[in-house]
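Questions regarding the structure given below will be posed in turn.
Note that this complex is displayed minus one protein chain, with the remaining chains in position.
Think of it as A and B in the order they're written, each chain with its own count starting at 1.
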Amino acid sequence: MKDDAQARPASQGTWVGRPLERFEDEALLAGRGCYADDAPVRPGTLAAAVLRSPYAHAQISRIDAARALAMPGVRAVVTGADVEAWTSPFIVSVKQPMRHWCLAVDRVRYAGEPVAVVVAEDRYLAEDALEAIEVDYDELPPVIDPVAAAQPDASILHADVGSNVVSDRSYRYGDPDAAFAEAAHRVRIDVRYPRNSGTPIECGVVVAEHLPGGAGYDVLSNFMGPMSLAAVMSLALRIPAARLRLRAPRHAGGSFGVKQALFPMIVAMCVASRKAGAPVKWVEDRLEHLVGATSATGRVTTLEAAVGDDGRITALAWDQLDDCGAYLRAPEPATFYRMHGCLTGAYAIARLRVRNRVVLTNKTPAGLVRGFGGPQVYFALERLVQRIAVELGLDPLDVFRRNFVPSGAFPYRAPAGALLDSGDYAAVLERALASAGVDDLRARRSAARSAGRLYGIGFAAIVEPSISNMGYITAVLTPEARAKAGPKNGAIAAATVAVDLLGGVTVGVDSLPQGQGHATTIAQVVADALGLAPQDITVDVEFDSRKDGWSVAAGNYSSRFAGATAGAAHLAALRVRERLARIAAGALGCAPADVVFERGKLFARSNPGGALSFARAAGNAHWAPALLPEGEMPGLRETVFWTPDVLAAPDGHDRVNTSATYGFAFDVCALEIDRATGSVHIDRYATTHDAGRILNPALADGQVRGGFAQGLGAALMEEFVYAPDGSFRSGSFADYLVPTAMEVPEPAIAHLETPSPFTPLGAKGIGEANNMSTPVCIANAIADALGAGVDPAAIELPMTPSKILALVAATERMVSR
Amino acid sequence: MKPAAVDYVRADSVAEVTAILAECGDDARVLAGGQSLMPMLNMRLAAPRVLVDISRVAELARIRSGVADHASDGGRAAASGAVAVGAAVTQARLEARPTLAREVPMVALALPYIGHFQTRNRGTIGGSIAHADPSAELPLVLAALGGEVALRSQRGTRRVAARSFFAGMLTTDCRPDELVEEVLFPLAGEGARYGFREVALRHGDFALAAVAATVTRDAIRIAVGGVADRPQVETWPRLAGSALDDALDALARRLDARDDAHASASYRRHLVRTLGRSLVEELA
Partner (left out) sequence: MRRYSRGEQHRVEVVLDGRSREGRCESRMLLSDFLRHVLGATGVHVGCEHGVCGACTVIVDGVAQRSCLALAVAADGRDVRTVHGLARDDVLSDLQQAFRRHHALQCGFCTPGILMSATDFLARNPAPTEQAVREMLSGHLCRCTGYTGIVAAILDVAALRRERGGTQAA
């Protein structure tokens, strides 16, 4: 049974915007996907297992692998000594003498840090040998709490740095102090954002081969970029980037940013292959993934607003402390700087003060996790907006309405530099209220409350940045240091469209998809440009750094696909179209500009009857180059590199347009707290988006639902918990709780589309909005349910029943201890 | 996450199982459905020398009703006989037994809370009892009902009352040479009402606290799981109102509740009070 969406549209140019079924699905549903652990490897490929530190902080006084090496099937053991000999420490984005190697050298700084790699004939044997490696650890005092770690007397992780605070930058835009001095009210909130993760169901996989003759390394992995890290890896391996060939298989089992953190293990496996003299394959297991892959950055924030009597915010002051774990690992401290330009959120606030400190603790290094920076910022900002309404006795909806960037003001330059490209926040709000049925929810709340029940309504308004400026991270440097280092900016996307000798169209893209359906969307986009059907387009999403067009920004992150990669594919297809028009114009007897591409045919606008098939027109270019018009090159293959014009390097006043586009989402959550158990029942959740032009609504809604489920998990159950001694308490899927179908309700989704003026198709990202909006929206609803008496700082994620009940008790002094 | 090397023995009879256990003792572990043991093997938290797979032992795959039981556990509801569930019977099979809700209603109430559809398909009743996780449902129910465990070794068969069988966190009275052969759930008593309730963070997770209760004409028997190191059972007269609250409060305080990553000790005590209260009121 085919959906109507699958049928050919009446006129051309309308594949984009239809909820097409996915071309990816048949293979995946048949179990015939090719994920990294399914991809063929050379005979003789060995298996790796990783020995990890049981301690959070310790000096390694001795490693003896002799017993392990004598075990059956064991071929090599790699330790810090090998790593020191063959690699360099990873470069860091702040100038600090911190040495971070792919395996621990002399010291371990988090529980789960890789200490050695065993290479054996199979994984079972490799794991046997792990137990035989003798390591003597001298334990050192661990630092777990970020605030304590920032104190001068804290135990120091990196002696050469001399402090755990590795970056401390302050920023000032407008005149915030005057605004605070004049303000009728100051409203302040102190919040913490926990460590959590996207935990894709497929873990990391790396197959590395050291090539003889100085040819470098060949790596197959489910690493998903950003490809800027290719530079970090090749520098660590002391080879030119061209000698590190990175390949990705056809399919990937989710990433949510997390597989970015595979890069140190890619380097470790390259070393392992070199030492073992054979290709080495490592399949990260779930325990390794949880304890050692990466984590969202934990954050401690104090946020204060200068507010007028009407709830109008005139200035914001942020004090943020990021817990980046044991090493500042690339691209950190990007969790801060991705959001830097839009720290004023959806609001027209001209004055802003920011202090950003990065602190290291004895925890897994932080990195990309879907939403990257957004959940942390909006947990503070949107809790603050809720508090402004409570403290000033205003309807929270009025606080939004009075502070939103006005509808006619786009593109709007925010004080820290974001150029909000397009939007109509007030209109989205109204649509959201209708979608949620807010009047009905308020009636339900009144009824519930008069019956003594705990019912609350929460809201969240978030600006969702997409297509990250490669230069934003340099905002961490002072303008002087930046000038010395040279400017960085842009967000180059690449796509290649080729037409073959029978007129078949192949597209290659740089987006390293992790399951989002990029092949389907690209087929829709290119079909529109060439007057073909999506079924006619072959999209290759495998990646090979030796063969594909790519640049630093390539990869699957910052929701860059719809705006940047699909846009580049569109432009490349247009280029092919122009060339075909020139080639066919003569035969069609018209000017190239009058060649129409429709339904697989080319014809002159004035003569639809005299059509040439697309295949014929393209075939001529291959089989009869002599017929090409004067000046036309042979071959039909166009690669477009596109970068948004609006992404400049940070200026001398630390203003930076951190992303090319900014979507918007407004969420409404109504929930009830069960007084007996403290558990939360979501009564209704409505999420309303403006992501610019939507390329495939079914896939866009899929992104919303997936992000919502993860946001719900972050709100209610997900957390990486460390004991005071630094041991890890969330080391299995029985401890790190991910929501199941029983916990995830069905959100009501609505859209409004204000196309971006800055992307080729008018599209923006949509995949991260709910990771940003849902945690705080649920928290606001819980705060509302608990009533005005609740300590705002006590709303800490995840809001487990145990915590909620303690708050009910504290607020109502009802439950005896 | 791969198991350590192990000798695997697939037994065809109880005699074979007990022979191996007699020979290997502590070095052997019995493998039934594997839903608790296999994760431990994969994580190498357990690395026995020998695994004895009992899943194909036909004698252990029986469910017998009306078996005489000799439990001397006076507090439980008077009943004659028990449903004896063989060690290799899966949770799903027991769940599908049409007469279960009549025979042992509390087991029927608790089974859907155990893990998931997919794990109940393989997980066994005997395996869960032998594993003795303090947060697991079946040990709680067995203790609540005052059931028994039949242990078999080459030395013979003995029956142990649930309250002596569960000896602590993942610890039982089962000796190294013994096999949990059958689990005996006493049949429902005339006029007794049974209830089961638990709170977990997600559906199918182990309980943060679970309460099982039996209310008869003149007694309340209440059992709590998920809080202490083993199921705790108490028998009270038909308390109500504040007397019931006081008794529940005292029970909650006697349990050695601990804070962990998912819930505080005081939250668990609270659950004991509120779940206990609502359950007893429902059954009254």
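Assume a residue touches a chain if its C-beta (ideal position, glycine included) is under 8 Å from a C-beta of that chain, and two chains touch if they have at least 3 such contacts.
As the structure is a prediction and not an experimental result, all values here were calculated from the model.
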Looking at the full complex, which residue from A:120, A:133, A:252 or A:665 touches the chain that isn't shown here? A:252
Based on the whole complex, identify which of B:65, B:121 or B:235 touches the chain you can't see. B:121
If you put the missing chain back, which residues of chain B would it touch? 1-13, 16, 31, 34-35, 38-39, 41-43, 51, 53, 55, 92, 112, 115-119, 121-122, 202-204
Identify the residues of chain A touching the omitted chain, counting contacts across the whole complex. 1, 3, 21-22, 24-26, 28-35, 37-38, 124, 198-203, 251-254, 256, 285-287, 514-517, 698-699, 701-702, 705-706, 708-710, 732-734, 738, 740-742, 744, 746-747
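What we mean here is this: only the chains that are shown with their structure count from here on.
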Which stretch or stretches of chain A touch chain B in the complex? 123-124, 127-128, 131, 285-287, 676-679, 717, 719, 721, 729-730, 732, 734-735, 737, 739-740, 742-743, 800-802, 805-806, 815-817
Which chain B residues qualify as touching chain A in the complex? 1-5, 43-44, 199, 201-206, 208, 249, 260-264, 266-267, 270-271, 274-275, 278
